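A single protein chain has been omitted from the complex, and every remaining protein chain is retained in its original position.
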Amino acid sequence: MTEYTKSELMVASAAREIHDDDAVFVGIGVPTLACGLAKQLHAPNLTMIYESGTIDTTFDELPLSIGDPELAGGSRSIVSLYDVFCKYLQAGRIDVGFLGGAQIDRYGNINSTVIGDYDDPTVRLPGSGGACEIASNANRTVIITPHEPRRLPESVDFATSPGHVTTDDEPTRSGSPEAIITDKAIMRFDESGDANVESIHPGVRPDEVQQATGWELSLDGVDETAEPKEKELDIIRNRLDPNRRYTG
Amino acid sequence: MTEYTKSELMVASAAREIHDDDAVFVGIGVPTLACGLAKQLHAPNLTMIYESGTIDTTFDELPLSIGDPELAGGSRSIVSLYDVFCKYLQAGRIDVGFLGGAQIDRYGNINSTVIGDYDDPTVRLPGSGGACEIASNANRTVIITPHEPRRLPESVDFATSPGHVTTDDEPTRSGSPEAIITDKAIMRFDESGDANVESIHPGVRPDEVQQATGWELSLDGVDETAEPKEKELDIIRNRLDPNRRYTG
Amino acid sequence: MRTAISKTIHDGDCLYLSGFTHLIPFAAGHEIIRQGFEDLTLARATPDLVYDRMIAAGCVKKVLFSWAGNPGVGSLHAFRRAVEDGVPNEIRTEEYTHSATAARLRAGAHGLPFLPVRTFEGSTLPEHNDTIRKIDNPYGDDRIYVVPPLEPDVSVVRAQRADREGNAHLWGITGEIPDAAYAADRVVLAVEELVDESVIASDPNRTRIPGHLVDYVVEEPYGAHPSYAQGYYNRDNEAYQAWENASATHERLLEWLDEWVYAVDDHTEYLEKLGVGRLQSLEPEATYTAPANVGAYTGGTTHD
Partner (left out) sequence: MRTAISKTIHDGDCLYLSGFTHLIPFAAGHEIIRQGFEDLTLARATPDLVYDRMIAAGCVKKVLFSWAGNPGVGSLHAFRRAVEDGVPNEIRTEEYTHSATAARLRAGAHGLPFLPVRTFEGSTLPEHNDTIRKIDNPYGDDRIYVVPPLEPDVSVVRAQRADREGNAHLWGITGEIPDAAYAADRVVLAVEELVDESVIASDPNRTRIPGHLVDYVVEEPYGAHPSYAQGYYNRDNEAYQAWENASATHERLLEWLDEWVYAVDDHTEYLEKLGVGRLQSLEPEATYTAPANVGAYTGGTTHD
């Protein structure tokens, strides 16, 4: 088996969350690479949509921001900021959204707003951007994060983007996290909205996963995450990220 | 004094309702001609906006409909149907709107929906289109109509577009009719929202005006409507409507 | 178009044949008449001649509209006969104003449960349509009218050109065309010409209907006649004016349908019957948009 980096494994795993014909609300980095990989392999008809309003985008060079000129030039249509949220997320047209954050809890609530108190924060994070909308409206949300105790606490300081919340008195939509892909494991949310370890990456010990997670995990008999295939690595290295910006 | 038609007088009178720098929500026929005339004379900076979404329009040939291709080709910007109502009328950007209708009452309520009962009409008229929005949102509404008893009844069968309604309990916007220009007279709305005759056209007798109006008028000492000037007639005949489609 | 109509439309559906004066899908309307639907709900801000014909042909049980006339000419006589006299059958109506019809489609396109509209205050219309409601403004003491989303089962939309994926360039008056496409469950797109994807990709800002919305793409030149396609052919104002007479009685209108719809097999035969001379008389002098530099940032599309 060829050597591969953790990032390459994460990209390959994220790509498997995408089905053919999906419309994906894409972020920069791993999500963009995962979409590029899925499109080359099992999802040739996926539609990539960026928050900047570029619809059905293709590109040669990896963008640094979600609003880079190559995303506009390589798109089939461009809509306004308001419309990309309304016509795509609110209207229920997005199958998969990708999210990350400073803190993620076992129910998929994500904090990207503040560490500490909101009015007197220890660390002021960037805030929601479109994350709350992605969590609220995409059919499946895939969370990408490094696996560290501070990243996966028992509860988040601030819920920027909703996870599996249940608001008994109000039958409006809530978040729909599907999976958390880390550099140690893949967790998937069960029917009660709880994240369980589905597989641990090759070479990672179960106790390492538990130590890096803020809640108690059931780790008996979990699978080993499938390694990236040669073909996947070839596409990642030679076509998608030749400068190893995200996968080195 | 040169001879002129009633329509030419109406066009010239309507043009005087337009000030320089006004944004006008224009209809086909007299309103289009009035705008064309005003722009050539005292209102070079008026902006013409059509319901079809063509913004700041100029044209050589008179359009048959508000959505003709020459209006699109001769515009400076084009917006969607929803946006022309939102960004122009709702947002309060329109100074003057023109309206007509099958029935107009003394408060400027206009019926363009049905004659008779709504659910079992004698005559089914086209309906509001954007008329209710124009009446509701333009700063000044100018009503153009032939002067006939059935056109100017004491009350309308159906209020398609609001006139000077007062809804005591709800301080929302209501209509703001400014004047009614007919082929016999010009009426202007006073502070209480009532239409009074401001001037009678040359050659028309006061009793003819009263007979053609469904409510009692005060006609003592009203002025005579100013006749169209040579220059106005020249522009109407030689530039705006050479085929006499609306002014013959 | 025959397949597109038969595969996407079912009796009982709500249809929106879009286009505000511009790019009205007449050929699709004629094909719907030929296929003999008889229980359709037709929604459109301006029913225009195309819905008048479908009503006369007995395809329609209900019309949602905001202005039912022949622009600049007069009445829609078939619409009036159905409403006033139940000929050829009674139709129900659901009536709005233009901004409210447009807001209903926009709410449908945007996945919203309602949109507020600044209209109706002092109008009689809300008394006759209970989907028009009034709610408190949560930021003031006033109240405002709202309308719910309109989500047609099928929208038929036209544009000037598209690639085979249905990514469509649209210019001139856009009306409610993009909203109708985004709001609908199924979308039939007809275009004046299919073009190479590089043409569409060169100008993504002009793509107002992205291909992922589209179920069927049909190349159908002159399919908007007697409406028009900006830059391709003018509005056939004579045909609009002639409708006043052709539709004056139900019998005369049925004769018109016999001659122009039922007796022709498809849109190509309609055009042949119309004649080359008539089409040529509608051709505008060409004038092109100034180019915009988009920049060759990506090899994936613009210079493949």
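Here the chain labels run A, B and C in written order, and each chain numbers its own residues starting at 1.
By our rule, contacts are C-beta pairs under 8 Å (C-beta built on N, C-alpha and C of every residue); 3 or more make two chains touch, one makes a residue touch a chain.
Here the structure is a predicted model, which is why all the values come from computation and not from measurement.
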Ask   = Which of A:D22, A:D68, A:D105 or A:E227 sits in contact with the chain that's absent?
value = A:D68
Query = Just one of A:I28, A:I181 or A:I236 touches the chain that is missing; which is it?
reply = A:I28
Touching the absent chain when the full complex is considered, from A:S7, A:T58, A:T113 or A:T225 = A:T113
Given B:S13, B:T32 or B:T47, the one touching the chain that is not displayed = B:T47
Task = Go through chain A and note every residue touching the omitted chain.
result = 28, 51-54, 63-69, 71-73, 78-82, 85-86, 89-90, 109, 113, 118-119, 121-124, 126-133, 136-137, 158-163, 165, 167, 170-175
Key: In chain C, positions touching the absent partner   = 111-116, 118, 131, 133, 135-140, 142, 144, 146, 148, 160, 169, 171-172, 174, 198-199, 202-203, 205-206, 230-232, 234, 284-297, 302-303
Request  = Would you write out the residues of chain B that touch the absent chain, in ascending order?
outcome  = 23, 47, 54-56, 58-61, 68-70, 72-78, 83, 86-87, 89-93, 137
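The rule we apply is simple: only the chains that are shown with their structure count from here on.
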Request  = Identify the chain pair with more contacting C-beta pairs: B-C or A-C.
outcome  = B-C
Note = When centres are defined as mean Cα positions, the distance from chain A to chain B in whole Å is 57
Chain A-chain C separation of Cα centroids, rounded to whole Å = 40
Remark   = Among all residues of chain A, those touching at least two other chains are none
Note = Listed in rising order, chain C residues that touch 2 or more other chains are none
